[in-house]
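Below: one structure in structure tokens.
Just one protein chain is left out here, and the rest sit where they should.
Per-chain residue numbering starts at 1, and chain names A, B, C and D are given in the order in which the chains are listed.
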Amino acid sequence: VNPGGGRRRRPPYRRPAASARKIGLSPGTVVYTGTEPPGEVGVDLIVYGEDGFEHRRGAGIEAALAGIGDGRVRWIDVTGLHDTPMLERIGAALGLHPLTLEDVASVAQRPKVERFDTYHYVVMRMITLVPSADVVPVLREEQLSIVLVGDVVVTFKERPGDVLDTLRTRIGQDRGRARRLGADYLAYAIVDLVVDHYFAVLEAISDALEAFEVRAFEAPDHATVDGVQAVKRELLHLRRAIWPTRELLASLARDEEEGAISSPVRTYLRDAHDHAVAVLETVEMLRETASAVHETYLAALSLRTNDVMRLLTIIATVFIPLTFVVGVYGMNFEHMPELGWRWGYAAVWAVMLVAVALMLLMFRRRRWI
Amino acid sequence: VNPGGGRRRRPPYRRPAASARKIGLSPGTVVYTGTEPPGEVGVDLIVYGEDGFEHRRGAGIEAALAGIGDGRVRWIDVTGLHDTPMLERIGAALGLHPLTLEDVASVAQRPKVERFDTYHYVVMRMITLVPSADVVPVLREEQLSIVLVGDVVVTFKERPGDVLDTLRTRIGQDRGRARRLGADYLAYAIVDLVVDHYFAVLEAISDALEAFEVRAFEAPDHATVDGVQAVKRELLHLRRAIWPTRELLASLARDEEEGAISSPVRTYLRDAHDHAVAVLETVEMLRETASAVHETYLAALSLRTNDVMRLLTIIATVFIPLTFVVGVYGMNFEHMPELGWRWGYAAVWAVMLVAVALMLLMFRRRRWI
Amino acid sequence: VNPGGGRRRRPPYRRPAASARKIGLSPGTVVYTGTEPPGEVGVDLIVYGEDGFEHRRGAGIEAALAGIGDGRVRWIDVTGLHDTPMLERIGAALGLHPLTLEDVASVAQRPKVERFDTYHYVVMRMITLVPSADVVPVLREEQLSIVLVGDVVVTFKERPGDVLDTLRTRIGQDRGRARRLGADYLAYAIVDLVVDHYFAVLEAISDALEAFEVRAFEAPDHATVDGVQAVKRELLHLRRAIWPTRELLASLARDEEEGAISSPVRTYLRDAHDHAVAVLETVEMLRETASAVHETYLAALSLRTNDVMRLLTIIATVFIPLTFVVGVYGMNFEHMPELGWRWGYAAVWAVMLVAVALMLLMFRRRRWI
Amino acid sequence: VNPGGGRRRRPPYRRPAASARKIGLSPGTVVYTGTEPPGEVGVDLIVYGEDGFEHRRGAGIEAALAGIGDGRVRWIDVTGLHDTPMLERIGAALGLHPLTLEDVASVAQRPKVERFDTYHYVVMRMITLVPSADVVPVLREEQLSIVLVGDVVVTFKERPGDVLDTLRTRIGQDRGRARRLGADYLAYAIVDLVVDHYFAVLEAISDALEAFEVRAFEAPDHATVDGVQAVKRELLHLRRAIWPTRELLASLARDEEEGAISSPVRTYLRDAHDHAVAVLETVEMLRETASAVHETYLAALSLRTNDVMRLLTIIATVFIPLTFVVGVYGMNFEHMPELGWRWGYAAVWAVMLVAVALMLLMFRRRRWI
Partner (left out) sequence: VNPGGGRRRRPPYRRPAASARKIGLSPGTVVYTGTEPPGEVGVDLIVYGEDGFEHRRGAGIEAALAGIGDGRVRWIDVTGLHDTPMLERIGAALGLHPLTLEDVASVAQRPKVERFDTYHYVVMRMITLVPSADVVPVLREEQLSIVLVGDVVVTFKERPGDVLDTLRTRIGQDRGRARRLGADYLAYAIVDLVVDHYFAVLEAISDALEAFEVRAFEAPDHATVDGVQAVKRELLHLRRAIWPTRELLASLARDEEEGAISSPVRTYLRDAHDHAVAVLETVEMLRETASAVHETYLAALSLRTNDVMRLLTIIATVFIPLTFVVGVYGMNFEHMPELGWRWGYAAVWAVMLVAVALMLLMFRRRRWI
């Protein structure tokens, strides 16, 4: 993990270079471009209405697609994107465009919302904290695709585990508005939770920066520079994920033409948009803070070098001339009258002490000591 | 307060990470997210009209809500946001939306104005100076929520104490226009005072920067860097608070559709908007000044290091060769003819003095001394 | 003037923090917020038409207001803003809004134009050079308020002395268009002269920067850094004054709705707007130049430090080993065979000379000497 | 390749300064402005429809132009731009404007799309990786002109070899939609492949930056600075090529007025536009990363200098005073009582050891060792 002699830190996460792998393929080809190892594909199903709630883990795709249109909201949660035929099965059942399926499987999409005649397609970046002893928070980024078709919400993600468990619980316990409002509210609630988790990530980054700022003064070393730069890289990635998310939410909140998104849900979307704006502002503030920490580090280092130089100069300025003086009387000339003087040795000491005193006075006046 | 060996300064104030604490709660849930300890909630009431004025401290919520609609302006001033049921009582009495109450209690809101059918909701950041012996001004930031419903203005804040006492006195003494104009003018006057206090904060920051600029030349040390960075952090926070305030005021001043805000008050709002623009410009100017002080610090430090190096080099260049020379004649070879010369010792001195003179001349020509 | 041991420079001018002084006063209160000591208030009057011209110095306010509406253009020039009753007298006579009078007396206004039903109110920042032996130009900034009501132009300023004398002469001598066109042309001519004086200020600043650039190479010292930073501060202030002036002129030049500003004068205003744009561009260019001078200073200082270090290193590298060698033969061991050799001393010299030659060769190859 | 003593790197590619060479020529003059040596001009032809496919390498221009309008899509691929008469022959056959032909031959065009009455003209920058052992990727940039006239797509490039072979294969094997959709889809597919190749280039640059970041910590040397700056230069060029490409694609995707581009192809163009946006974002992120690597380099170098200075200071501070002490007792005064003391020598050693211990303690407390 640390190729640089234990010091350097790898970029904590990189978007897989999906497009590079797919160069030359025909547009619309559904190919998983992520780095997850192929595993079993899981399909969970949550079905609920005002009067009931059902959570079927591992329901399988056919069970999940059966019964659509019975007036209840259903959330089909797909984990794992290797199974291209299954994606195409879902696409066929819900009438999705080939390009949508391609985007679902190409997991390096920019966040966006696309409106089709019968459905909305939303791509987001889900970012979570990985527990770690490191000062720099370790982040995990994943593409979350959300399709809203009539009463159905389909979510696609690469790995098991997400940030949506509190939502599942809320729906199950019929708390809040979740059960009373329709599939559009469900889609909103998913989006909102993803945005809210950005705050937790930013808080961790803020703490890391504060720790680095202390270190920059205390003990400026490689790890500080490296850590600050790693944080800056993370913020760069976050901004890249959040900036289009903000546009996406603004676009959804404005979305008045179609009946897909009801007016109360639009109000909530405006709220989520406000959150995204606040997240972005925090990202920018943390970016400036990170730059300031780097500046502080450099300033502290300069000051430290200056201190070191000053000590060296004081020592050298005091002792080098004295060493010259004693060297003079260490010469072996036959005719050196001072050597025979009675108080010669004492006089040399006196001269040297006066010189040292004068020099210390000079340093004091220059405020060096 | 100073974890870094007495030198580092904590960020003077941080927005509580409200959203992180609330992740997973249903939107519209009213939860106080600030850091104030729970204390008694106070409700003050000011009622006035052209012909009278009444200020009831600790009136209690029911008394404050009684009598609304009697043609007089009433200002209900709520201090402390822990009492969720009371907030919901006010919301019910005045017809506030759940999201408004949630925002009142979530004290990390971005400044904004929201128009509802029957009321306006304004969020501001109230920033005040805390008296302190520190060079870097110590700031206190607090969320002030203002609700304007008909003849009633309700303000919500977390802590006792605010910047509005001069306004209370002005109304009580019937100076200025305050008593003649309606509740919209009252709301404006509150907003205006909050904006005006930003000037006082900026003046304190400006003085701090001037002090640091002197120090940067006189005695560049850790405290200077640290102080300048602390000021930059404060300016970053201020900008974040003031930038949306400007938009808010522009939006209110343009607000022509509804009767809630009368035309003369809109004129005053335009004035307040001009102030907010001036505040923002000052913030930007101070940010550039802070950067310039940091630059000056670095330049002064570089010059100081250069001075130190120059002294070292002069001393070393003069004395190291001389020490070599006297070292030569300190050797104990049996056959060193110079040692026996009558004027050997004097000749060495002469050579050394000439060398020193030449070197000093060279340094003078290079303008080092 | 130089608190920093003769080196630091105070910001050459600061906007008085007017608003901080007025916090809590009712909007519309007329209070002078500047720093001028209270002195006599002077009112000059210039009255002219196609056929005549009269300049009455110290006319007094009543004389100045008498006779308005006789078809001749009159320019009432008020110096000194302490006399609140007089300001209110003028306001009453010309029908000015209380907010206008407040702005006239609050001398930290941002440049702006405000249109009222019967008059235009223009605020500008008049910036002039104070003669000084300093390299950094010393600037004086003052608020100039211009009110255009029918045939009357009123100007308000804090101090005697302005940049408008050439205009007075031009009107008096009936040169140019001044006498043939109306009060709107007069107002334009005043604005134009204020803008033109910015050029003179910028030229002085440009000369200062050029001087500092030479110094940055010749003798990088504190005064250079300090001077460049002072110039940057001045440019920051200038930009703050000129930027809204540009908007103001654009707004006036577009002002087609009302009859107050005639079409030919609008043409001239477009010209003045072009000038303001050019001034702003020059300000930006000088700001970049100032940054470049600072960069040059730092680079020159780094190079100088490098030179110093190189000299030190050469001296030390040559002489420290030699001193060691002669130290060896200064040891007093009883058994040191070399000391007894016939050519020992000569051999040591030979070895040392060869070593020096080799080192000099190495330095030459590294291009250090 | 390395004029700077093996260290410096030439800018990896430069746009030929086409316009400088053509100054004074009448607009519309067709002159090849690139740097390719004149060689044979090659014209390939691909003709296909739903039922057949023909690829004629070296078909020649007349064969390529014959048969246009038979309902099949034909792709005329011209390599080499020296042959002005041939370009004019194509222009005449397809009805191209002289300015289009001029742009085809002037190979330093900015990417753009131009709509003419009967055809679309698209200019792109085709950027490919040249295999190299260098850490900094070696790029090759070339102008690709695409003309879409009815059923014909003509591509013009300077050199043999391009990024379009996968497309040729795809059409030949009738995979994807290529054969079923018309000439507009062919043009889109060409544009899309060029954009997709930018990803491969960016991935190589990203790898290079990662390598340089490791080096910046391990062994900061000239090659690191040079490499990072070379990468920055490449990113600058890439941005210059891609920025207008994004506009071009947005413009094509919006192109609703004419029948030249069908609605399904516009959907694909929107997709290509999304890719271009993602490419641009990556370029910006890599630019910031490159700056961060440079910053890291400088910080690592400062730290290293600080380390070096600290060692020097410790050594000098410990030994220079000791050398002075032993120098004192190396003096040859006749009257130096200490020299005759029984334990004088031992006392000197004791004093020196204590002094060293104290100094080491001081260094330890300053955390220098």
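As a convention for this text, a contact is a pair of C-beta atoms (placed from the backbone, for glycine too) under 8 Å apart; a residue touches a chain by one contact, two chains touch by 3 or more.
Worth saying up front: this structure is predicted, and the values here are computed from it rather than measured.
Out of D:Arg215, D:Arg246 or D:His294, which is the one that touches the chain we can't see?
In the complete complex, the chain left out is touched by residue D:His294.
With respect to the chain omitted from the figure, which of D:Ala66, D:Ala92 or D:Val308 is a touching residue?
D:Val308
Given the contact definition stated above, which residue among C:Glu36, C:Glu88, C:Asp221 or C:Asp271 touches the chain not shown here?
C:Asp271
Spell out the interface residues on chain D facing the chain that's missing from view.
Against the left-out chain, chain D lists 3-5, 7-8, 11, 17, 19-20, 22-29, 99, 108, 110, 112, 219-222, 225-226, 229, 232-233, 236-237, 240, 294, 297-298, 301-302, 304-305, 308-309, 311-312, 315-316, 319-320, 322-323, 326-327, 329-332, 336, 338-345, 348.
Please output the residues of chain C touching the missing chain, sorted low to high.
Chain C touches the chain not shown through residues 166-167, 170, 175-178, 189, 192-193, 196-197, 199-200, 202-203, 206, 210, 213-214, 217-218, 267-268, 271, 274-275, 277-278, 281, 285, 288-289, 292, 295-296, 298-300, 302-303, 305-306, 309-310, 312-313, 316-317, 320-321, 323-324, 327-328, 330-336, 367-368.
One rule holds for everything that comes next: only the chains that are shown with their structure count from here on.
Which other chains touch chain B while also touching chain D?
Neighbours common to chain B and chain D are A.
Along the shortest chain of touching chains, how many steps lie between chain C and chain D?
Step count on the best path from chain C to chain D: 3.
Counting shared numbers against all numbers at the contact of chain B and chain C, is it over half, same, or under half, different?
Mostly different residues: under half of the interface numbers shared.
CA centre of chain A versus CA centre of chain D: separation in Å?
For chain A versus chain D, the centre distance works out to 26 Å.
Hey, what residues on chain B touch two or more of the other chains?
298, 302, 305, 309, 312, 316, 320, 323, 327, 330-332, 336
Based on which chains touch which, is the overall arrangement a line, ring, star, complete graph, or other?
Contact pattern: an open line, chains touching in sequence.
Sort out which chains touch which and give me every pair.
All chain pairs meeting the touch criterion are A-B, A-D, B-C.
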